[in-house]
Every structure is written in structure tokens, then in C-alpha cells.
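Removed from the display is one protein chain of the complex; every other protein chain stays in position.
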Amino acid sequence: MKRDIENHVTGISKFVDDFPTLDGTLEAYLFYSEKAHAEILNIDYASALKSEGVADILTANDIPGENQIGGIIKDEMLFAEHEVEFIGEPIALVIADTKENAKKASNKIVVEYKDLPVVTDPREAYEKGLLIRPPQIFSGGDVDSAWSGCDVVVEGKVDSGGQEHLYLETQASYAVPTDSGLKIYSSTQSPTVVQRTISNVLNIPMHRIEVDVLRLGGGFGGKEDQATIWAVLSALAAYKLNRPVKLVLSRMDDLKITGKRHPYSSDYKIGLSKDGKILAYEVTFYQNAGAFADLSTAILERTLFHAANCYAIPNVKATGISCKTNLPPNTAFRGFGGPQGMFVIEAALHKAADVMGIDVDILQQKNLIADNDVYFYGQKVENAQAVNSWQTADEKFNLDKLKKEVRNFNEQNERFKKGFAVMPISFGISFTNSFLNQASALVHVYTDGSVGVSTAAVEMGQGVNEKIIEVCSRTFSISKNRIKIETTNTTRIANTSPTAASTGADLNGNAAKIACDNILERLKIIAAQELNAKDSEKLSIENEQVYLEGQETDLGWDELIQAAYLSRTNLSSHAYYATPDIYFDRDKNIGSPFAYHVYGTSFITVTVDCLLGIYKFDSVKIVHDFGKSLHRLIDLGQAEGALAQGIGWMTMEELVQSANGELKSNTLSTYKIPDIYSVPDEVIIEFLENSENRFGPFNSKAIGEPPFMYGIGVYFAILNAMKSFDPNLELFYNAPITPEKVLLALYPEVKV
Amino acid sequence: MGRNSKSKGLSRRQFITRAGTGAVGSYVLFPALGKAETKNLSDNDPQQKYLLGDNPLSLSVNGKNIKTKVRGNTTLVELLRDHLNLTGTKVACNNGECGSCSVLLDGKVVYSCHMLALDAQGKSVTTVEGLMDGNKLSVVQQAFIEKDGLQCGFCTPGQVMAATALLSKNPHPTKDEVKEGMSGNFCRCGAYPKIIDSVLTAAEKLNS
Partner (left out) sequence: MYLKDFNYLRPKSLTEACNMLQQHNDCALMAGGTDLLVEMKSGLRYHENIISLAGIKELSEIEESNDYITIGAATTHNVIVNSSLLKQHYPALPEASSNVGTAQVRNIATIGGNICTAASCCDTAPVLLASDCTLELVDINGSREVSVNDFFIFHRKTTMKKGEILTKIKVPKLKPGTGISIQKFGLRNAVTISVASAVALITINNGICVDAKIVIGAVAPTPFVSEAASKILIGEKVQYLINNYEVVDKAGDLAVADSNPLSDIRGSADYRKRLVKVLVKRSIKNAAIRATN
């Protein structure tokens, strides 16, 4: 069995745009708004309809069902009718014989707009009352009465920018009419959301829509909710024209139209005792949601959950305000609002340490959360690894020595300054909407002993397929080469939760394990019969061989499967898993929403060239809580990749929009994602030992998102280097900290 | 809205025209192996006609001689993907900035999205499909597997081509030279440490 990785390096792996198309396939191109906010006065399609190769142009009038694609809040139409609220908002779909002809025709559509006021800043939106929904408040203790007991109180403002996903495979979908409905090949993290939304728009039942996902060329959250629209559009066209229809975005359109990580602007107030205990923390997040809700409210909720990062704070009040602006609806991105919340508390601590004249790591360490503490929204802390990972990192990497090396370097260098930061993390695992924490798996053992596994998990580079193979291989104790992971398909696995929130391997791995165990139980009964053993409990399979009371028998996997089949044993199992013991009361905003938390500590050193404002990342040393890693190589890759994206978000990835909502950073040369030079010179990732986790298959822990947050430390390391160049530096918390910002901040008074 | 029946329903890739919708699924599960069969494209074939232009072009792709006619605006990657069905080469930016479309042109690595097919006249093109020796993976391919030098796999064919070109020019690269040689290829998954590892490992294997 060829593994995915072999197909990737040989070019065999197919992505949606690589699929061989059926005869008669048409290409679709979206005609979208070029205005960030305007009234549509008139649209003239006449000359576009006559354009070469055009099959049809679809608008709101062609929708058989509801003109609505909003998930959590139903506020987003598939096609705009009278008003557009962001650049890129769909107006019509042009379908033609070729992509080129579809694009050409769309250029001939003429819209008459009447401009309306454009808002791109979340605070401005808030002042104008433009909200996605009313503000949400999470609190623990009593902040208001806590301030008087604080020795130090610091207030300030923190901003963090958006982030473009830049999955290398752009949004793509291919819809094919079938006898009974439609089959959709989609590059989505959420097959069921695609299926349900198409059902609603086309007004046909879900069972007539089959969504199939082979793999994604990167998702990072950008295809959790925002792959849906492209699938719906291609499905609508295929349904109306009864022809296969393909829709693949160009990079420029993808950058321009699709939502990104939410920019946040936040106000904080933090109070501490003079010995460094955090006593109170109040924070207000203004989230830039863009024009429609998308997943913004869920993302904002996770911001609130992570507002205190890994610190035990007795009095917390966190307010989240989702602000409606005229930008493309912002959406999920690795961390799902968590990083935005954690950046603010880290900035608050950084500022407080500066005011108190001590190193911030002293405050960080002093306030680490531990067992028997309570996360401020009510979840009791269990199996906390915050202190453990900090101490392990200190033992392995020697915090004081690293700090001393930086001090020594800075004493001897004028132009180059080093900076150091510790970034400890705690990240909750589970969808915070508890109902999503469910998955199912379908396992078939074929008569030749090979195994096919279907789950709800979508492979997008995070290695979930390889991990599920690992789970099944360990459960059956058979070679991985016998196991194949099938496409994610809504007819095999119904009601799939999105592959998101780092939960893919947990939920689907657990479901697959249950399915394998079910089959294994039946196989043991057969083995007992074959071996004339009385008790199937005393049987086991090891390395494809049946063992009886610890003794190897001559019954192997192949013969066992044959025997089972001939004696009419069910060699398939469909199994279901739901995360136990989680809940959250949305009326009181209190509960225990996470199955567990992932912890870790990173030590970061950077060097800033204080004449040019550029910097390099010298080293990132991490002790991370992987639980009992299912697959060390994949987990390390995930940690390294997440770190790179976190560093990118904090430093070089700067989205630039003009006041009228137009994206200026719309190519890879103007929007800078980490390149091979952005990798820190030294990355050391150590596995935290003795971390158990009853919620993960074989005691493993989720890996996708948590290491992203280590990147946040880079911001503070750079700031510290700047501070040692200029002890009077005005501290600022406005990510990304681009070289330009560094240089202008280092020489604020110089006029050139 | 009124329909325009002008469309002739031409397939992008005329090699694969199968009746019935199930065929798509079977192709997905059992993709064509290795080097795609290429052949002389002729304008006698009505379905290919749309892709073909008036400009004669002959070149070698993965060792096979190709004679065809293309339009002036056909880029090299369109020739590879749309005419020759070699979809291993990916398009991610279509603007000469990301490296996913990297192929070898007379042994040198180039962005195939960013050059005209006609400028490859008389030249020899190698794509990721042309790296294997029969069923045997190239040393570079093997090293990427061994060191897990990838995640989602979309940029991987380009990375493998850039690494192949780098090592053919410089069989003993330092880590810095690997970074320089691979700097034209983005990986959004951030697999860079393992990509560097893969290239250094391939170099070691080639030298032993």
C-alpha cells in the first residue's frame, strides 16, 4: 500500500484541480463586488451573456432554496441582491466552457453602485453600533472590588493584525450531477457543512448530496467554513445546468475575497501584588469580524477562554465584542482566537514587569496554573503541566544561563542586541460548542486481510491519516501496509464535525479504535474456536500472529480473517465516539468545555540589528506536552510548522488594506509568509515526559494548534532587544512587529 | 436567466473521457501511475482543438518528444497540466513567486507558470513525474520520505525539483547553501526544518 507521502513526492497525489474531469465539464467564475460597501442600483448582464462560450450566469433569482449560507448566524447571503458589504461579496456566477471564457464574460458585467460609508476599524464599528451580536462577558471572581487590593495596576492597549491562510491549494470544488442528486469533490475541512448548506440552498434533502474529500493542500482553518461557498456555487451550477462544474480560485481572487485571521484591538487592565501575584485582570476585545458572522462568535468565545493563558488569576473579567466591518468575513485560523487573547495577557504582564522593574519571566512563572486551581470560566484544573513543562525546560535549557548570555552579548555589542522571552502556553482541547465533539468511523476488514478505514477526519497535511493508521495498526497489531484510509465521504460517514480545533486525531482516532476493537472481539471468538481455546479473553494478536496465554500459535492474521469470513462473522464495524464530561452553560458562561489542556514552555532568543531594524531568530527551545505521542515525526513537524506560522503572524505577515477596504498586500511579494530563511537557526523541541491523557487515543494529545502560540514569544524577545538598545523605549504592543516598526520606534525623534 | 447553448462542453483533458460519474471516483482512488503517457497532439482531435493554437512547438518532456501546436499565451505549466495531463506540477500563485510549479528546463530549475510554453522550444523539460527510474524513487524523493520533508504535499513536487537542481549543481551543499538553493519555494505548512534535513540527507546519500 503506497502511503500518501510517497504519492506526494512522485506527483501522483491529486488535489481537486488535478482530478481528471468528465466530458462536458464547465468552468465557473465568480463575479463579485468591487466595492466594500454600496447599494446596487443596476446590473447589466446582456453583453456578458452573449460572450463566447458562456453557458449561463446565475444570480439570486436562480436559487431554488434559501439564499443563505450563514452557519452559526444566518446573516450571509449566497448572492448579494441590493447591497454589497465587502469587496469580493458574490453577485453572480458565470459558467462557461473554459475558465478563460468565464473570466472574460464576467469582465463584461456592468454594475451601477451607489457608495455607502466604509468601516474597516473594529473600534469605529463599535462606536457606530455595528455589531455581529451583543457583547459577551466571561468572568470569575470580582474584578471591580479587587483593584483596591492591588499594589501595581497597569492599563494599556494591544493590537494584533490579521493573517492570510495562504494554503497553497486555493479554494476549489468540482460538482458532478448524479442519477439522484449531486456528488461534490470539495477542498473542505467540513464535509457535512458543505452538504447541509447545499441542501438548504438547493432545497433538496441531504441524502441526495454526496461530499467527497480526498485531501487538502493546506487548510489551517481557512477551509473550515470558507470552503463551503465554492462548493455551493459549483453545486448550484451543476444542478441548474445538469453538467459537471468546476470552480477553482486564482490566487489573487483567493487573497482578495476570502476571510483571514481576525485582527483584534484590545484594552487591558492588570493588577498585581508587590510580590508579583496577579490579582485582577480585565480585558475588552474588539474583534474585527468583517461583514458577516461566519465563525466569528465561536472564535471570540475561544479568545475569552484563553484570555488568561496558563495563569491562575482569582479575578477576571473578559468582554468580547464582535464588530461588523466592510472586510471579507474573517474566519478560523489555527488557534481560533486563542492566540489573540493570549497575546494581550502576555503584553499586560510584559508591561507590568517593566513598571515593576523586574524580568517578566518572574511574573510568568509565579502565576502558572496548577492542579486544584480553576480556570476563571469555571473549569477545574486537572493534570496541569504548566509548572512541569516550565521546570523541565529550565532543567534542560537553563533559563538563567540563557538570560545571562543575552546580557553579556548586549554589554559587548552596540549595534546588535539580543532579546529573550519565555512563552508558556495552555490551550484547551475540544470544540467549545460541545455538540461538535463527536465522530464516527467505519472499518472494513477484507477477506485478503487488508483493512479500509473511513472516518470524518480530513487530511490536510496534519498527518491525521497516518495517525489513524497508527491507531488501527496498534489495535489490530498488524502491519501499517495493510491499512488504507479512505476519502472522507458523507455517504460512508454521516454528520461529520469539521476537522478543526486540533481534535481530528482525538475524535476520529478514538472512533476508529472502538471500531477496530469491535472487530477484534469477534475475531478472538473465531480464534478461540480455531484453536480450541475455551476463553477468548486469553487470546491476543501480536505482529499479525494469534497468541494464546502469551504463547505464539500458528494462526496468523490471514488465516484468521479467512476463518472468520467462512464462519459468517461480521468483519466490518461502524463505531461512534463522543468526548465525555464536557459542558458549557451559555447563559451563565460557566462550565468545563475542554476535555483537557495542552501545555508547554518555550525559550526564545532573537538578535535585532538596531541600525536597520531587521532581526533574526537565533533559537527557540521548547518543552511541549505531546501526551504519549502517537507519531513523533508528525508531531514534531506540526510543532515546527505551527511555530513558523506563529512567528509569521507576530513579525512579517502584515495585511495592508486601504481605507476603502481594498487589500493592498495581494501577492506573495507584498504579503510575506515565512520562507526557508525564517526558520530559527536552532529549533529544539523536547517531549514532556509523564503526561497522560485519557481523552486521546493511546494517551496522545492534540497537536495542531497549541505550538502556534510559542510564536507569540518572538514579539516580546524583539521588544526586549530593542529595550536594551534604548532603555527609554516606549513599549508598544502592535503586532506584527515589522522591521519598519522596529526601526521607527528605535529612532522616534530622528527626522531625516 | 436565459441559457446560452453555445458551449460545446469541451473536456480540459481529453485523455480521460469516461462515461458515468463513478469514473471520477475510481480515478481518485487509483491514480495513474508514474509517467503519464504523452503523445503527439494533433488538431484532428476535436476535443483537443480548443487548447491548440497556431504556433508549432516541439520539445522533450520527461524524455519523450512532443510535437504540438499551442497558443501564444500558453504557459509551460498549462502545457504540462492541461495538454499533457502531467498534474504533478502544481499552480499555487501563478505569478512566479512561490515555487510550486518548479520544473527543470535543460537541467535548470525554472517557474513553469511564469514562462511561455513556446520559449521552451527545442528544450528538455523534466517534471516530478520524470524523476523515477522505473519504479525506483530518486534519491531526493527517498530522502523527503525518510525525513518527512513535507506536510500537505502541495508544494512538494516543486520542492523536490528545486532540490534535484540544487544537488546536480552543488553535490555538497552546506546548510546555508541549501537555504539559498531552496529559497524560491514556499511551504505554508512550515516544514522547512525537515525540508533542509531532506536535502542534506539526499546529498549525503548521493555522495556515499
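First chain written, first letter: the chains are A and B, and each begins at residue 1.
As a working rule, a contact is a pair of C-beta atoms (placed from the backbone, for glycine too) under 8 Å apart; a residue touches a chain by one contact, two chains touch by 3 or more.
Remember, predicted model here, so these are calculated numbers, not experimental data.
Asker: Could you tell me which of B:N94, B:T126, B:T156 or B:S198 touches the chain that is not displayed?
Answerer: Answer from the full complex: B:N94 touches the omitted chain.
Asker: Which candidate, A:M252, A:V387, A:I590 or A:I684, sits in contact with the chain we can't see?
Answerer: Considering all chains, including the one not shown, the answer is A:M252.
Asker: Using the touch rule from the top, list residues of chain A that touch the missing partner.
Answerer: 99-100, 103-104, 250-253, 611-614, 652, 656, 664-665, 668-670, 672, 675-678, 738-740, 743-744, 747, 750, 752
Asker: Which parts of chain B are in contact with the chain that was left out?
Answerer: Residues in contact with the chain left out: 53, 55, 71-73, 75, 94-97, 99, 102, 105, 108-111, 114-116, 118-119, 121, 162, 165-166, 179-181, 183-185.
To be clear about the criterion, only the chains that are shown with their structure count from here on.
Asker: Please work out the Cα centroid separation of chain A and chain B, and write it as a whole number of Å.
Answerer: Each chain's C-alpha centroid was found; their separation is 29 Å.
Asker: Taking the complex as given, what residues does chain A use to touch chain B?
Answerer: 4-15, 17-26, 45, 49-50, 52-59, 61-62, 96-98, 165-170, 174, 176-178, 183, 185, 212, 214-220, 241, 243-244, 250-252, 460-463, 487, 633-634, 637-638, 640-645, 667-669, 673-679, 683
Asker: Please give the residue numbers of chain B that touch chain A in the complex, ascending.
Answerer: 1-13, 15-19, 21, 23-25, 27-29, 31-34, 50, 81, 85-95, 97-98, 100, 127-129, 131-132, 137, 141, 144-145, 148, 150-157, 160, 179, 182-183, 185-196
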